[in-house]
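Removed from the display is one protein chain of the complex; every other protein chain stays in position.
So that you can tell them apart, the chains are marked A and B in the order they are listed, and the count of residues begins at 1 in each.
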Amino acid sequence: MLFEGLSFALSAGESLELRGANGSGKSTLLRILAGLTRQHAGEVRYSGAGDEAGRHFLGHLDAVKPSETAIEQAQFWARYFGRPVAEADAAMKRVGLSSRNAVPGRGLSAGQKRRLALTRLLIEPRPVWLLDEPTAALDTEGRTLVGQLVAEHRARGGMVIAAVHGEGFAGSRVLDISGLKARAAK
Amino acid sequence: MSASFSVFARELKLAWSGGGGAALPVGFFAASASMTPFAVGAETAALQTAGPGVMWIALALSSLLPMERLFQADLEDGTLDAYAGSGVGMEGIALAKTLAHWIATGIPLAVLSPVLWIMLQGAPEQSGLIFAASLVGSLAFFFFGSIGAALAAGMRRGGLLIALVTLPLYVPTMIFGAATLDAAANGADWAGALMLTASASLFGIATAPFGAAMALRTAID
Partner (left out) sequence: MAVMSFFHNPHRFMAGSKWPAWGFTLLGVVLIVVGFGIGFFRTPEDFQQDERARMMFVHVPAMWLCMFSYAFMVGASFISFVWRHALADVAAKSAAPIGAVFTAIGLMTGSIWGYTTWGTWWEWGDARLVSVLILFFIFLGYIAVWQAMETPQKAARAAAILCLVGAVNIPIIHFSVEWFASLHQQSTFMTTDNKTTAEFKIPMYLAALGYLALFGGLTLLNMRAEIMKTRADILLQRRQAAD
């Protein structure tokens, strides 16, 4: 068991930072919220537009294919979500990857793969963002970018729950998971 | 709908570009079918008796080969997580991927089978039938195989487990398909057997994605 006794509520426009040591269960909690992992007990309730079609899950893996080029992958996600292909180009520009459009996935650095993963969030607008260490492998510019994207998303009424290390987002609530570690054997 | 179709198109492209995806199974098919005369003797009569059955077994095993890779890469690089987290049903994803892999690998296997048929002293006039039977049979093998592939996704060397789990599911297709080939070889009526093989395929296409989806959700969990 990773944790118990966890309870919180979040509203539109808010963001929640999950903090805690490695292995404390931040990723697991995000996966439970995303519906990927099933919890042993407890309930996750989204009211309003937060069902599966209203969420974005960005895990700590980037889902970048080695053989497709960056723009091809962004365009794939546009088609996947039923969005116009032009959204892919716009998203690539926004995350600062346009110059790497024609580079295959294996030629991208870790930070560039992360930015490519971020384009999903822009291509398809969805109210709830579940982000697992969104700034991992990103340089200062990249971290600023993520901060901007989160702020813009919240301004539009979106909600963000993110597992973070180090610097967080302005005006976020913080939940420290390490305090919720399962109690040891009696 | 658009999600599954886009996954299908992507898989097709990836399967073809990913370093000659069909080469290995096709090569294996040719090599193992070519072992037949070493096993049963080179006389025409022996080959015509044993050839169809052995070829069908070789087709089944060649279809089993690509199964290990079916879901592995997507699981490992987080693509499966992305699909699951986006709210698109895993059934559609499983169907799209399996169908794409069949087109990329199964159809080439079916194209090769008349060639192997003739090499094993089968009547050349039957080539069309052999191609059709192999098309339908490989479709069944791929879809039933996808269940094993999903169950073993994420395992190192899941190939053995896939085989053990999938071979019982292959039995109907084995029986009906081999009977079709056998009837063709003996000049008997093959239509009934071919129909049954096609039914097995349809059953596979209809049910396997559900089993595979359940297994994929377990793998992601």
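Please note the rule applied: contacts are C-beta pairs under 8 Å (C-beta built on N, C-alpha and C of every residue); 3 or more make two chains touch, one makes a residue touch a chain.
Because the structure is a prediction, the values reported are computed rather than measured.
*Asks:* Just one of B:Ala73, B:Met119 or B:Met214 touches the chain that is missing; which is it?
*Replies:* Among B:Ala73, B:Met119 or B:Met214, only B:Met214 touches the chain that is not shown.
*Asks:* Going by the touch rule given at the top, which residues of chain B touch the chain that is not shown?
*Replies:* Spelled out for chain B, the touching residues are 147, 151-152, 154-155, 158, 161, 164-165, 167-169, 171-172, 175-176, 179, 196, 200, 203, 207, 211, 214-215, 218-219, 221.
Please note the rule applied: only the chains that are shown with their structure count from here on.
*Asks:* Just the number, please: Cα centre separation of chain A and chain B in whole Å.
*Replies:* Chain centroid spacing, chain A to chain B, equals 37 Å.
*Asks:* In the complex, go through chain A and note every residue touching chain B.
*Replies:* Of all residues in chain A, those touching chain B are 34-38, 51-57, 59-65, 67-68, 76, 79-82, 120, 130.
*Asks:* Across the complex, what residues on chain B touch chain A?
*Replies:* For chain B paired with chain A, touching residues are 2-3, 6-7, 9-10, 13-14, 17-18, 73, 76-79, 81-82, 84-88, 220-221.
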